[in-house]
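Then we have chain A:
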Amino acid sequence: MELGLVHYLILAAILFCIGILGVIISRNIIKILISIEIMLNAVNINFAAFANFGDLDEAKGQVFAIFIMAVAAAEIALGLAILIACYNNRHSVDIEDYTSLKG
Partner candidate 1 sequence: MEFLSLNILIFAPLIVAGIILSPLFPNDKIIVRRFAKGFSGILFIYSILFLLFFDPYNTDYQFKENIKFFSDTNWIEPLGISLGFGLDGISIMLVVLATFLVMLALIVSKKSITTKHKLYYSLILALTTAILGMVTARDLFLFFLFWELELIPMYFLILIWGTGKKEYSAMKFVLYTFFGSLFMLGSILLLNYFHVLNTGISTFSIEALTYSRHYEIPFLFESLIFLGFFIAFAVKLPIVPLHTWLPNAHVDAPTPVSMLLAGILLKMGGYGLIRFNIQMFPEMIKVFAPMLIISGVINIIYAALVALAQKDLKLLIAYSSVSHMGFVLLGLGALNSIGITGAMFQMIAHGLISAGLFLIVGVIYFRTKTRVFSHLGGLGQVMPKAFYFTILLAFASLGLPLLIGFAAEVMIFYGAFTSNSLDGFVLSNQLMTALAAISIVITAAYLLWVLQKVFMGNMFEKWQKVQDITPHETIALTFLSIPIVLFGLYPEGVTSLFLPFVDSLVSYFTL
Partner candidate 2 sequence: MEVLQLLFFGMFALVIVISALGAIFCRNIVHSIVSLVITFLSISGIFILLNADFLAITQIIIYAVGITILLIFSVMFTTTKDDNKLWLAFAPRTLLAFVVAGSLFILLIFNITNKFTDFNKNPESFIIKAPKESTIELLKEQGTTPIIGKQLLTKYVLPFEVLSILLLGVIIGAAVIAKKENNNSQER
């Protein structure tokens, strides 16, 4: 059996689905952020895999993976800042307490 693109894609798919699962079922906001990171990583794996198997000369996938990492870092920084700001208001990290969107 030869290690191919499909295996990496499947791995990324599993990881992505785990991320989605985590985003939905977690109650802790930090955990939700963690799940989002997992999903981003899954995407990164895909990028790297495609870069490896099709485009190693230019490695565009890897470039985009780097962009994603930067954006992810920014996102997590901002997200956590917002989290802390919110926490200062409500003293809770429970997602169930943040329902001001309720119609």
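Note that in this section contacts are C-beta pairs under 8 Å (C-beta built on N, C-alpha and C of every residue); 3 or more make two chains touch, one makes a residue touch a chain; residues count from 1.
Picked so that all candidates are chains of the complex that A comes from, given by their letters.
Worth saying up front: this structure is predicted, and the values here are computed from it rather than measured.
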Query raised in the report: Which one of these touches chain A in the complex: 1 or 2?
Result: 2
Query - Residues of chain A touching candidate 2 in the complex - result: 1-11, 13-22, 24-28, 30-31, 33-35, 37-38, 41, 44-45, 48-60, 62-63, 65-67, 69-74, 76-78, 80-89, 91, 93-96
